[in-house]
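Only one structure is covered here, and it is reproduced in the block below.
For this view, one protein chain was removed and the others were kept in their places.
On to chain A.
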Amino acid sequence: MADEIELKTAPADFRFPTTNQTRHCFTRCIEFHMCLIAKGEESNECKRFAKYYRSLCPGEWVEKWNEQRENGTFPAAAASQAGGAGSSPQQQQKQKNCFG
């Protein structure tokens, strides 16, 4: 049995040095989904992004975003693409335009 677990959380990010961390949370969430697209769903490399956004974002927000991703209404195109099935053909077209 391990005596002590390591205390670890999302590190300080130089992109978000201010008190306002709203973007930090949102960006980490998008980075996670971008990572899934790039590396594949089973990739272990994306896990750290998931940890970061779960540390930073309130549970309520994450729930809401997941719901939006399922419905294909998530405001960031790349991340809603990862949600896949729910998005309409129009949105898929839009995403294609944005991400080649």
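Convention: a contact is a pair of C-beta atoms (placed from the backbone, for glycine too) under 8 Å apart; a residue touches a chain by one contact, two chains touch by 3 or more; residues count from 1.
Heads up, the rule we're going with is that contacts and distances are computed from a predicted model.
Entry comment: the absent subunit's protein name, as recorded by UniProt, is "Cytochrome c oxidase subunit 2", drawn from "Proteasome subunit alpha type", "Cytochrome c oxidase subunit 2", "Ribosomal RNA-processing protein 42" or "Glycosyltransferases". Against the chain not shown here, chain A presents residues 1-5, 7-12, 17-22, 24-25, 51, 54-60, 62-63, 66.
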